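Let me give you the structure first, and then I'll get to my questions.
Note that one protein chain of the assembly has been removed; the remaining protein chains are unaltered in position.
For subunit A:
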(Lines give C-alpha, C1' and ligand atoms only; values in the text may rest on other atoms or scores of the structure.)
Protein backbone atom coordinates (compact mmCIF):
# COMPACT_ATOMS: atom_id res chain seq x y z
CA UNK A 1 0.00 0.00 0.00
CA UNK A 2 1.44 3.32 -0.92
CA UNK A 3 -0.13 6.65 -0.28
CA UNK A 4 1.13 9.95 -1.51
CA UNK A 5 -0.10 12.09 1.32
CA UNK A 6 1.63 11.69 4.63
CA UNK A 7 -0.35 10.65 7.63
CA UNK A 8 -1.29 13.52 9.96
CA UNK A 9 -0.28 12.39 13.42
CA UNK A 10 -2.30 13.71 16.37
CA UNK A 11 -0.55 15.89 18.99
CA UNK A 12 -0.55 12.90 21.35
CA UNK A 13 2.06 11.34 19.10
CA UNK A 14 4.53 14.03 20.15
CA UNK A 15 3.85 13.54 23.84
CA UNK A 16 6.75 11.41 25.09
CA UNK A 17 4.84 9.52 27.83
CA UNK A 18 2.43 8.32 25.16
CA UNK A 19 4.92 5.53 24.41
CA UNK A 20 5.20 4.28 27.99
CA UNK A 21 2.31 2.22 29.40
CA UNK A 22 0.92 4.41 32.18
CA UNK A 23 0.82 3.03 35.74
CA UNK A 24 -2.37 4.90 36.73
CA UNK A 25 -5.38 2.91 35.54
CA UNK A 26 -7.48 5.93 34.55
CA UNK A 27 -4.58 7.46 32.69
CA UNK A 28 -3.93 4.10 31.11
CA UNK A 29 -7.50 3.91 29.86
CA UNK A 30 -7.21 7.32 28.29
CA UNK A 31 -3.91 6.26 26.74
CA UNK A 32 -5.40 3.07 25.27
CA UNK A 33 -8.24 5.05 23.75
CA UNK A 34 -5.76 7.39 22.12
CA UNK A 35 -3.70 4.51 20.78
CA UNK A 36 -6.80 2.81 19.46
CA UNK A 37 -7.93 5.87 17.55
CA UNK A 38 -4.41 6.46 16.26
CA UNK A 39 -4.09 2.90 14.98
CA UNK A 40 -7.51 3.05 13.36
CA UNK A 41 -6.74 6.38 11.73
CA UNK A 42 -3.40 5.07 10.52
CA UNK A 43 -4.94 1.97 8.96
CA UNK A 44 -7.76 3.96 7.43
CA UNK A 45 -5.29 6.38 5.95
CA UNK A 46 -3.24 3.58 4.45
CA UNK A 47 -6.28 1.50 3.51
CA UNK A 48 -4.89 -1.24 5.64
CA UNK A 49 -7.21 -3.90 6.97
CA UNK A 50 -4.82 -5.98 8.95
CA UNK A 51 -1.81 -5.08 10.99
CA UNK A 52 1.16 -7.32 11.48
CA UNK A 53 2.86 -6.30 14.69
CA UNK A 54 6.31 -7.47 13.67
CA UNK A 55 6.09 -5.48 10.46
CA UNK A 56 4.48 -2.42 11.98
CA UNK A 57 6.61 -2.11 15.08
CA UNK A 58 9.36 -0.22 13.24
CA UNK A 59 7.04 1.96 11.17
CA UNK A 60 6.33 5.52 12.26
CA UNK A 61 3.06 4.30 13.76
CA UNK A 62 4.79 2.73 16.72
CA UNK A 63 8.15 4.41 16.43
CA UNK A 64 8.52 8.15 16.77
CA UNK A 65 12.00 8.65 15.40
CA UNK A 66 12.01 12.35 16.22
CA UNK A 67 11.34 11.78 19.91
CA UNK A 68 13.29 8.51 19.88
CA UNK A 69 10.36 6.88 21.59
CA UNK A 70 8.71 3.67 20.59
CA UNK A 71 5.95 1.40 21.68
CA UNK A 72 7.59 -1.96 22.10
CA UNK A 73 6.15 -5.19 20.81
CA UNK A 74 4.60 -6.28 24.10
CA UNK A 75 3.04 -2.87 24.71
CA UNK A 76 1.68 -2.74 21.16
CA UNK A 77 0.21 -6.22 21.66
CA UNK A 78 -1.46 -5.01 24.85
CA UNK A 79 -3.05 -2.14 22.96
CA UNK A 80 -4.39 -4.46 20.26
CA UNK A 81 -5.57 -6.90 22.92
CA UNK A 82 -7.51 -4.10 24.54
CA UNK A 83 -8.96 -3.10 21.18
CA UNK A 84 -10.25 -6.63 20.57
CA UNK A 85 -12.35 -6.58 23.73
CA UNK A 86 -15.83 -5.15 23.83
CA UNK A 87 -16.62 -2.12 25.91
CA UNK A 88 -18.51 -4.30 28.38
CA UNK A 89 -15.30 -6.20 29.00
CA UNK A 90 -13.51 -2.93 29.61
CA UNK A 91 -11.98 -2.90 26.18
CA UNK A 92 -11.96 -0.71 23.13
CA UNK A 93 -15.22 -1.76 21.52
CA UNK A 94 -13.93 -4.61 19.33
CA UNK A 95 -11.95 -2.37 17.05
CA UNK A 96 -9.47 -5.15 16.35
CA UNK A 97 -9.56 -8.90 15.97
CA UNK A 98 -6.64 -11.31 16.15
CA UNK A 99 -6.21 -13.61 13.21
CA UNK A 100 -5.87 -17.08 14.63
CA UNK A 101 -3.09 -19.33 13.47
CA UNK A 102 -5.31 -21.07 10.93
CA UNK A 103 -6.43 -17.94 9.10
CA UNK A 104 -3.33 -15.93 9.78
CA UNK A 105 -1.04 -18.40 8.07
CA UNK A 106 1.98 -19.74 9.85
CA UNK A 107 2.42 -16.72 12.10
CA UNK A 108 2.52 -17.05 15.86
CA UNK A 109 -0.68 -16.28 17.78
CA UNK A 110 -1.44 -12.60 18.40
CA UNK A 111 0.90 -11.35 15.75
CA UNK A 112 -1.55 -10.17 13.11
CA UNK A 113 -4.88 -8.48 13.73
CA UNK A 114 -7.67 -7.05 11.70
CA UNK A 115 -8.06 -3.40 12.51
CA UNK A 116 -11.71 -2.49 12.33
CA UNK A 117 -11.68 1.18 11.44
CA UNK A 118 -14.99 0.00 10.14
CA UNK A 119 -16.39 -3.10 11.70
CA UNK A 120 -17.70 -5.79 9.32
CA UNK A 121 -21.28 -4.85 10.26
CA UNK A 122 -20.49 -1.27 9.32
CA UNK A 123 -18.96 -2.39 6.05
CA UNK A 124 -22.09 -4.42 5.41
CA UNK A 125 -24.13 -1.23 5.74
CA UNK A 126 -21.81 0.56 3.33
CA UNK A 127 -22.07 -2.18 0.71
CA UNK A 128 -25.83 -2.48 1.16
CA UNK A 129 -26.24 1.28 0.78
CA UNK A 130 -24.15 1.26 -2.35
CA UNK A 131 -26.27 -1.49 -3.87
CA UNK A 132 -29.40 0.38 -2.94
CA UNK A 133 -28.25 3.76 -4.20
CA UNK A 134 -26.96 2.46 -7.50
CA UNK A 135 -30.12 0.49 -8.16
CA UNK A 136 -28.38 -2.83 -8.33
CA UNK A 137 -30.85 -4.93 -6.44
CA UNK A 138 -31.26 -8.14 -8.32
CA UNK A 139 -27.86 -7.75 -9.94
CA UNK A 140 -25.17 -10.37 -9.83
CA UNK A 141 -21.55 -9.44 -9.26
CA UNK A 142 -18.45 -11.41 -8.57
CA UNK A 143 -16.60 -10.70 -5.39
CA UNK A 144 -13.64 -9.69 -7.51
CA UNK A 145 -15.80 -7.10 -9.27
CA UNK A 146 -16.98 -5.76 -5.95
CA UNK A 147 -13.43 -5.26 -4.73
CA UNK A 148 -11.59 -4.38 -7.92
CA UNK A 149 -14.32 -3.47 -10.41
CA UNK A 150 -14.50 -0.06 -12.05
CA UNK A 151 -17.95 0.48 -10.64
CA UNK A 152 -16.65 0.56 -7.08
CA UNK A 153 -13.59 2.77 -7.60
CA UNK A 154 -15.24 5.66 -5.80
CA UNK A 155 -16.30 3.45 -2.92
CA UNK A 156 -14.50 3.04 0.37
CA UNK A 157 -14.55 -0.72 0.01
CA UNK A 158 -12.72 -0.63 -3.30
CA UNK A 159 -9.49 -2.56 -3.01
CA UNK A 160 -10.63 -4.15 0.21
CA UNK A 161 -8.93 -7.08 1.82
CA UNK A 162 -10.57 -10.20 0.39
CA UNK A 163 -11.13 -11.83 3.76
CA UNK A 164 -12.69 -8.70 5.16
CA UNK A 165 -15.01 -8.54 2.15
CA UNK A 166 -16.03 -12.14 2.74
CA UNK A 167 -16.77 -11.39 6.40
CA UNK A 168 -18.82 -8.42 5.27
CA UNK A 169 -20.72 -10.44 2.69
CA UNK A 170 -21.41 -13.19 5.20
CA UNK A 171 -23.08 -10.66 7.41
CA UNK A 172 -25.23 -9.56 4.49
CA UNK A 173 -26.13 -13.21 3.89
CA UNK A 174 -27.27 -13.48 7.49
CA UNK A 175 -29.34 -10.37 7.04
CA UNK A 176 -30.95 -12.01 4.02
CA UNK A 177 -29.77 -9.28 1.69
CA UNK A 178 -27.57 -11.34 -0.59
CA UNK A 179 -26.76 -14.82 -1.65
CA UNK A 180 -23.25 -16.12 -2.27
CA UNK A 181 -22.59 -18.83 -4.79
CA UNK A 182 -19.69 -20.30 -6.70
CA UNK A 183 -16.44 -21.90 -5.70
CA UNK A 184 -14.05 -20.56 -3.16
CA UNK A 185 -11.86 -17.88 -4.71
CA UNK A 186 -14.34 -17.07 -7.44
CA UNK A 187 -17.52 -16.38 -5.56
CA UNK A 188 -20.37 -14.46 -7.01
CA UNK A 189 -22.96 -12.42 -5.16
CA UNK A 190 -26.61 -11.88 -5.92
CA UNK A 191 -28.25 -8.89 -4.30
CA UNK A 192 -31.88 -8.97 -3.24
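Brief remarks on what is shown
Basically, a contact is a pair of C-beta atoms (placed from the backbone, for glycine too) under 8 Å apart; a residue touches a chain by one contact, two chains touch by 3 or more; residues count from 1.
Keep in mind that, in the parts below, contacts and distances are computed from a predicted model.
Missing chain, UniProt name from the options "GTP-binding protein YPT52", "Cytochrome c oxidase subunit", "DNA-directed RNA polymerase" or "Vacuolar-sorting protein SNF8": "Vacuolar-sorting protein SNF8". For the options A:34, A:47 or A:158, the residue in contact with the chain missing from this view is A:34. Mapped onto subunit A, contacts with the missing chain fall at residues 10-12, 15-20, 22-24, 26-27, 29-31, 33-34, 37, 68-70.
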